[in-house]
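Worksheet for the structure shown next.
With one protein chain withheld, the remaining protein chains of the complex are depicted in position.
Letters A and B name the chains as they come in the text, with residue numbers starting at 1 for each one.
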Amino acid sequence: MVDSSIDLMESNEILKKYPPEKRFTLAILQDVQKQYGYVPRETMNLIAEYLSQPVSEIYSMATFYKALSLKAKGKYIIKVCNGTACHIRGSNALMDEVAEVLDIIPGETTSDGLFSIEIVNCLGACALAPVMVIDDKYYGGMTKEKVKSVIEEYRRAK
Amino acid sequence: MKIKIDGNLYEGIPGETLMELAKRNNVEIPNLCHKIGFEGQGRCRLCMVEVNEGRRTKVVSSCVFPIKDGLEVVTNSDKIKKMRKDIILLLLLKTPNNQYIKKLAEEYEVTAPERYEDLTNTEDCILCGLCVKACEKMGTSAISLVNRGTTKKISTPYDDSSKDCIGCGACAEVCPTKAISLEDKNSTRTIWKKEFNLVKCTSCGKYYTTKEALNFINKKLGEESSEHICESCRKKSISKKFKESYKDYASHIK
Partner (left out) sequence: MSSEKRKILVCCGTGCLANNSYNVYTKFLDRLKNTSIDVVPSVKSTGCNGLCEKGPVVKILPDEISYFKVKESDVDEIVEKNILNGEVVDRLLYFDTNEKKRIVSHKDASFYKHQNKIALRNIGEIDPQSIEDYKERGGYMALEKVLFSMTPEQIIKEIESSGLRGRGGAGFPTGNKWRTCFQFENNPKYVVCNGDEGDPGAFMDRSVMEGDPNTVIEGMIICAFAINSNRGFLYIRDEYQLARKNMQLAIESAMAHGYLGKNIMGSGFDFDLEIVRGGGAFVCGESSALMASIEGSVGEPRAKYIRSVEKGLWDQPTVLNNVETWANVPPIILNGADWFRNLGTEKNSGTKVFSLVGKVKNTGLVEIPMGTTLRELVFDIGGGIIKDRPFKAVQTGGPSGGCIPKEHLDVSMDFDSLNNIGSMMGSGGVIVMDDTTCMVELARYYMEFLAEESCGKCTTCREGISTMVKILNNITNGNGKMEDLDLLESLSGTIKDASLCGLGKTAPNPVMTTLKYFRDEYIDHIVNKKCSAGVCKNLTSYSIDKDTCIGCGLCAKKCPTGAISGTLKSPHEISHDTCIKCGTCFSVCPSGAVVIGGAANEN
């Protein structure tokens, strides 16, 4: 997960998919995020050059949109929904439990690079509140008690 | 176009904003993020005024509000005064130690409630965005608004020295609260964590700009000149030339 291991070949492949127009900035950044798990610094310059935009503009975008991050994230991203429906059905307690089990706070990544925790806004699965999502798999009606076993599943799968 | 501000009539130019009209006529509307020659931003919200377009009154920010014929504007109603005080209070809470904002608060008789004032806070930036606009106008765009919401700030990418920065200092020049640190020491300028070599004015001999800024401007203008003079010498030389031509003209008509 160190920057130096970044293969810029992949970034170039991403750029090739889009015409060099400013309106594709976000889409390109999303693809880069997906490819590397974050937006590496080197790619930022590459995108700026490709789109003929100042680097500062690309940096603004990357820091404005929550879907993008400047730091590498874990292999599995645990999203705990803090939408209103989840909030009033106890998402705070759920969040605390996930944080305790992994020994990191939301926004951080475990030292083995396996998990990151994110508090996210409403995922639109309010009827299942409180909800937790790992890699697009939804866990509805979550309780503190279930957290450990769910995380264990992923730990074993690696 | 006739626009009435606080009871006085003014002639508006189509396409201009209320703030531009006010500034042109020396009508005072407090503001922090507006500068003549810059497009209005609507960031600081200090320029809120009440306008009446016939049926209803609404509150608008003058720096982005396009004027219309028959518009009636009130800049000093009780509602506006209260709003201004609240906005200054918010700025004071953000930058409790900034001299400019403190003075503004004093002027408008605003005091922060002690419980919410953090005097250890040394923030000076009120995020008016003028520096970003100035940098953009220079054609460099080395700095930008980054993050969002309460974490929003102005910086170079990664808070590092930027390859795009030419050290021209335009950003510091336009900053209303002197929040940008620009340090000229001997022949070196430090700004945005980057060091620059300064260049002397060929006329007065004082250091006045960076080599990068000079090169950038020369390149932009497409000229390569060995003569480079500072702003005050340039002014002097223009007024001198003007005086001389006037002398010629005066002697001519005699």
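Quick note on the criterion: contacts are C-beta pairs under 8 Å (C-beta built on N, C-alpha and C of every residue); 3 or more make two chains touch, one makes a residue touch a chain.
The model shown is predicted, which means the values in this text are computed figures rather than measured ones.
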Identified contact with the non-displayed chain, of A:I6, A:I104 or A:C126: A:C126
Identified contact with the non-displayed chain, of B:I3, B:C44 or B:V73: B:C44
Residues from chain A at the interface with the omitted partner, ascending: 21-27, 29-30, 57, 60-61, 64-68, 82-85, 87-89, 93, 120-129, 131, 136-140
Hidden partner interface residues of chain B, rising order: 42-46, 48, 59-61, 64-66, 79, 82-83, 86-87, 90-91, 93-94, 113, 115-116, 126-127, 145, 147-152
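What we mean here is this: only the chains that are shown with their structure count from here on.
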Averaged-CA centre spacing for the pair chain B and chain A, given as whole angstrom: 38
List of chain B residues in touch with chain A within their complex: 140-148, 156-158, 162-164
Chain B partner contacts - residues on chain A that touch it in the complex: 41, 44, 54-60, 63-64, 70
